[in-house]
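With one protein chain held back, the other chains of the complex are shown just where they sit.
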Amino acid sequence: MTSLRVFGIGGLIAYRALFNWISPWIYIPTMLGSPLFQIVFFTYLGRFSGTKSDAFFIVGNAVQVCAMSSVYGATMAIANERWLGTLAPLLATPASRPALFLGRAVPYVANGLFVSAFGFVVGWALLDFHPRGGDVPALALVVFVTVLSCTAFGLLLGSIGLRAKDVFFAANLAYFLMLLFCGVNVPLESLPGWMAAIGRGLPLTHGIAAAREVAGGASLADVARLVWTELGIGAAYTAAAYGLFRFFEAEARRRASLETL
Amino acid sequence: MGRLALPPKTLSTTGFFVLTAVLQPVIFASIAFFIFRTGHHGATLLYAALGAGLMGIWSSTLFGSGGAIQWQRWQGTLEVLVTAPVPFVLVVLPLTLATASIGLYSLVATLVWGRLLFGIPLHLAHPFLFALSIPATVVGLGLLGLLLASTFVLYRHANAMSNLLEYPVWLVTGLIVPVSLLPGWATPLSWLLAPTWGVEAIRHAALGGPVLPALGMTALLSVVYLVLGAAFLELFLRLARERATLSLT
Partner (left out) sequence: MAVIEALDLRRTYRTTTGVFRRRTLDVEAVRGITFAVEEGRLFGLLGPNGAGKTTTIKMLITLLVPTAGTARVLGLDVVRDAREVRKRIGYVFGGERGLYERLSALDNLRYFAELYGVPARRQKDRIAELLDLVGLSGREREKVEGYSRGMRQRLHIARGLLHDPPVVFLDEPTIGVDPVGARELRQTISSLVANGKTVLLTTHYMFEADALCDRIAVINRGAIVAEGTPADLKQLVVERTVVEIEAYGATEAAIERLRTLPEVSSVAVEEREHSQLVLVQSAQGQELSQELAGRLDGARVGRVTVREPTLEDAYVALVTES
C-alpha cells in the first residue's frame, strides 16, 4: 500500500519539485509553443520539397514532441536530485526503490501525451491532417505506447545524470538526433544504414511508423508487431534506467562516490 | 537549441555547449538534405545547404544573445553590467555579433558537410557578392538578436521565449522555405526583417539573380534595428530597474 502511494502521490509531488518548466510562463512557450512551430516548420519544409504529404510530417513530429516532456522532463526528474542534495535523504528512507524511481515517470508520461495530443490538434487545425474519427483511438493507443518508451529513455538519461554533470546537453542532443534518426522527417529507408540502425535502437521509431499507418486507416492488428517492438524497447530502457540507478546507489554506499551521499 | 533544462548557476560546461553548437546545424542540415534529396521540387541541394547553414546562424544568435543575458543573470553580474558607465547597448552588441559570427561556422560546416557526404556542388554564381552578402546577413541576424535581447533584460524567463523564436524566424525570413508558401499575412512581416533580404541576397549570389537591391535593404533595415535596439535597451533597462527584475535569478 505504501509503495503504491510512493509511486502515485510521491511521483506527483516529485514532479512539482523537480520539473523546471512547471511555471506557465515557461511551460506554454516551451512545451506548447515550440512544438507547434516545429510541426509547422517541418510540414512546410515537406510541402516545399514536394516529398511526403502533410500527414507524414505531422504524425512524425507530433509524436516526437512528446520528447519535450519524456526526454527533457524525465531527465530532470532524476538528475535534478543531484543539484538539490536530496539524494541522501531520499536513499535513507525505507521506500521501495522501484516505486520511488518509476513513480516519477508517470506525470511525465501524462505530460508527454498531452504535448503530443496538442501537436496533433495543431496539425488538424492549422495544416492538412484529417484522420478518420474511427482511427483516433488506435492512434491514441500507439502514441501512448510510444510516449512510455520515450519516457523510459529519458529516465535512463536521468540516471546517467546522477554521475555525469553534462547530461542536459546530452538530452538536448538526443532531442535533435531523434529528429534525424527516428523517421520523424525522413523515412528510415532514405537514411544510410548506420543512421537507420541507430534509429531502430531508439524509442519513437517503431511507434511513429505504426502511428502513420494507423492514421492512414490501418487497424491495430496490422501494426501489432511495430507496437510490441516499441514496447519492448521501452522495457529495455526502463530496466537500464532502474538498473543504473540501483548500481549508483550501491556504489555510492561502498565508495562514497555520489557527491551528495 | 538552447532548450536547456540547466540547473541554475552551473553552466560550467562550455565544452559541451560548443559540442551542441557544432552538431546542431549539421543535424538540421542533414535532415534538410535527406528531405530534398528524395523530393521532386526543382530547388537544388545547394539551396538546402545554404538554408540549413543560415538556420544555424540564427540559432546561435538567439541562444547567444538571450542566453548571454540569462547567463549574466544567473551569474549575478547582470546588475554590474547594467550599472557600468558604458551604455548597455555597447555591452550587448558585441555579444550578439559574436554569437552570430559563431553561427558563421555553421554555414561553413553545413556547406562542407553537404559537399562531403551528399556531393553537393558548391558553384557560386556571383562569388564576390556572395562573400559580401554573408556578413551583411550575419549582421542583420545579429541585430535582430539585439532587438530581442533588449526584451530579455526585462523578463526572467527570457530563455523560454527565445527558444520559441527559432522556428518562426526560420520560416518568416524564408531561410529554407520560400515565404511565398506561407499564409499571406506572413509576407509583409518578412519584409520587415533584415535577414529576409540578406537571405535573398545570399541565394541570388549563389544561384543567380539580382543581389544589390536585397543587399541594400539588408543594410537599411540593419541600421534601423541598431537604432531601435539601442532605444529599447535603454527603455527596458529603466523598466527593469523600476520593477526590480534585474537581479532575480
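Assorted remarks:
Going in written order, the chains are labelled A and B, and every chain counts its residues from 1.
Just so it is clear, a contact is a pair of C-beta atoms (placed from the backbone, for glycine too) under 8 Å apart; a residue touches a chain by one contact, two chains touch by 3 or more.
Not measured: the values here are computed from a predicted model.
Seen in the complete assembly, the chain not on display touches A. The residue touching the chain not shown here, chosen from A:Arg5, A:His130 or A:Arg225, is A:Arg5. Contact with the undisplayed chain is limited, among A:Met31, A:Leu45, A:Ala79 or A:Ala95, to A:Ala95.
Listed by residue number, the positions of subunit A touching the unshown chain are 2, 5-6, 9-10, 13-14, 16-18, 22, 84-86, 88-95, 100, 253-256, 260-261.
Methods note: only the chains that are shown with their structure count from here on.
Our note on geometry: subunit A versus subunit B, Cα centroid distance of 28 Å, whole angstroms. Looking at the complex, you find that subunit A touches subunit B at residues 20-21, 23, 25-26, 29-30, 33-34, 37-38, 40-41, 44-51, 68, 72-73, 75-76, 80, 83, 165-166, 168-169, 171-173, 175-177, 179-180, 185-186, 190-191. On subunit B, the positions that touch subunit A within their shared complex are 1, 3-7, 10, 12-13, 16-17, 19-20, 23-24, 27-28, 30-32, 34-41, 43, 156-157, 160-161, 163-164, 166-168, 170-171, 176-178, 181-182.
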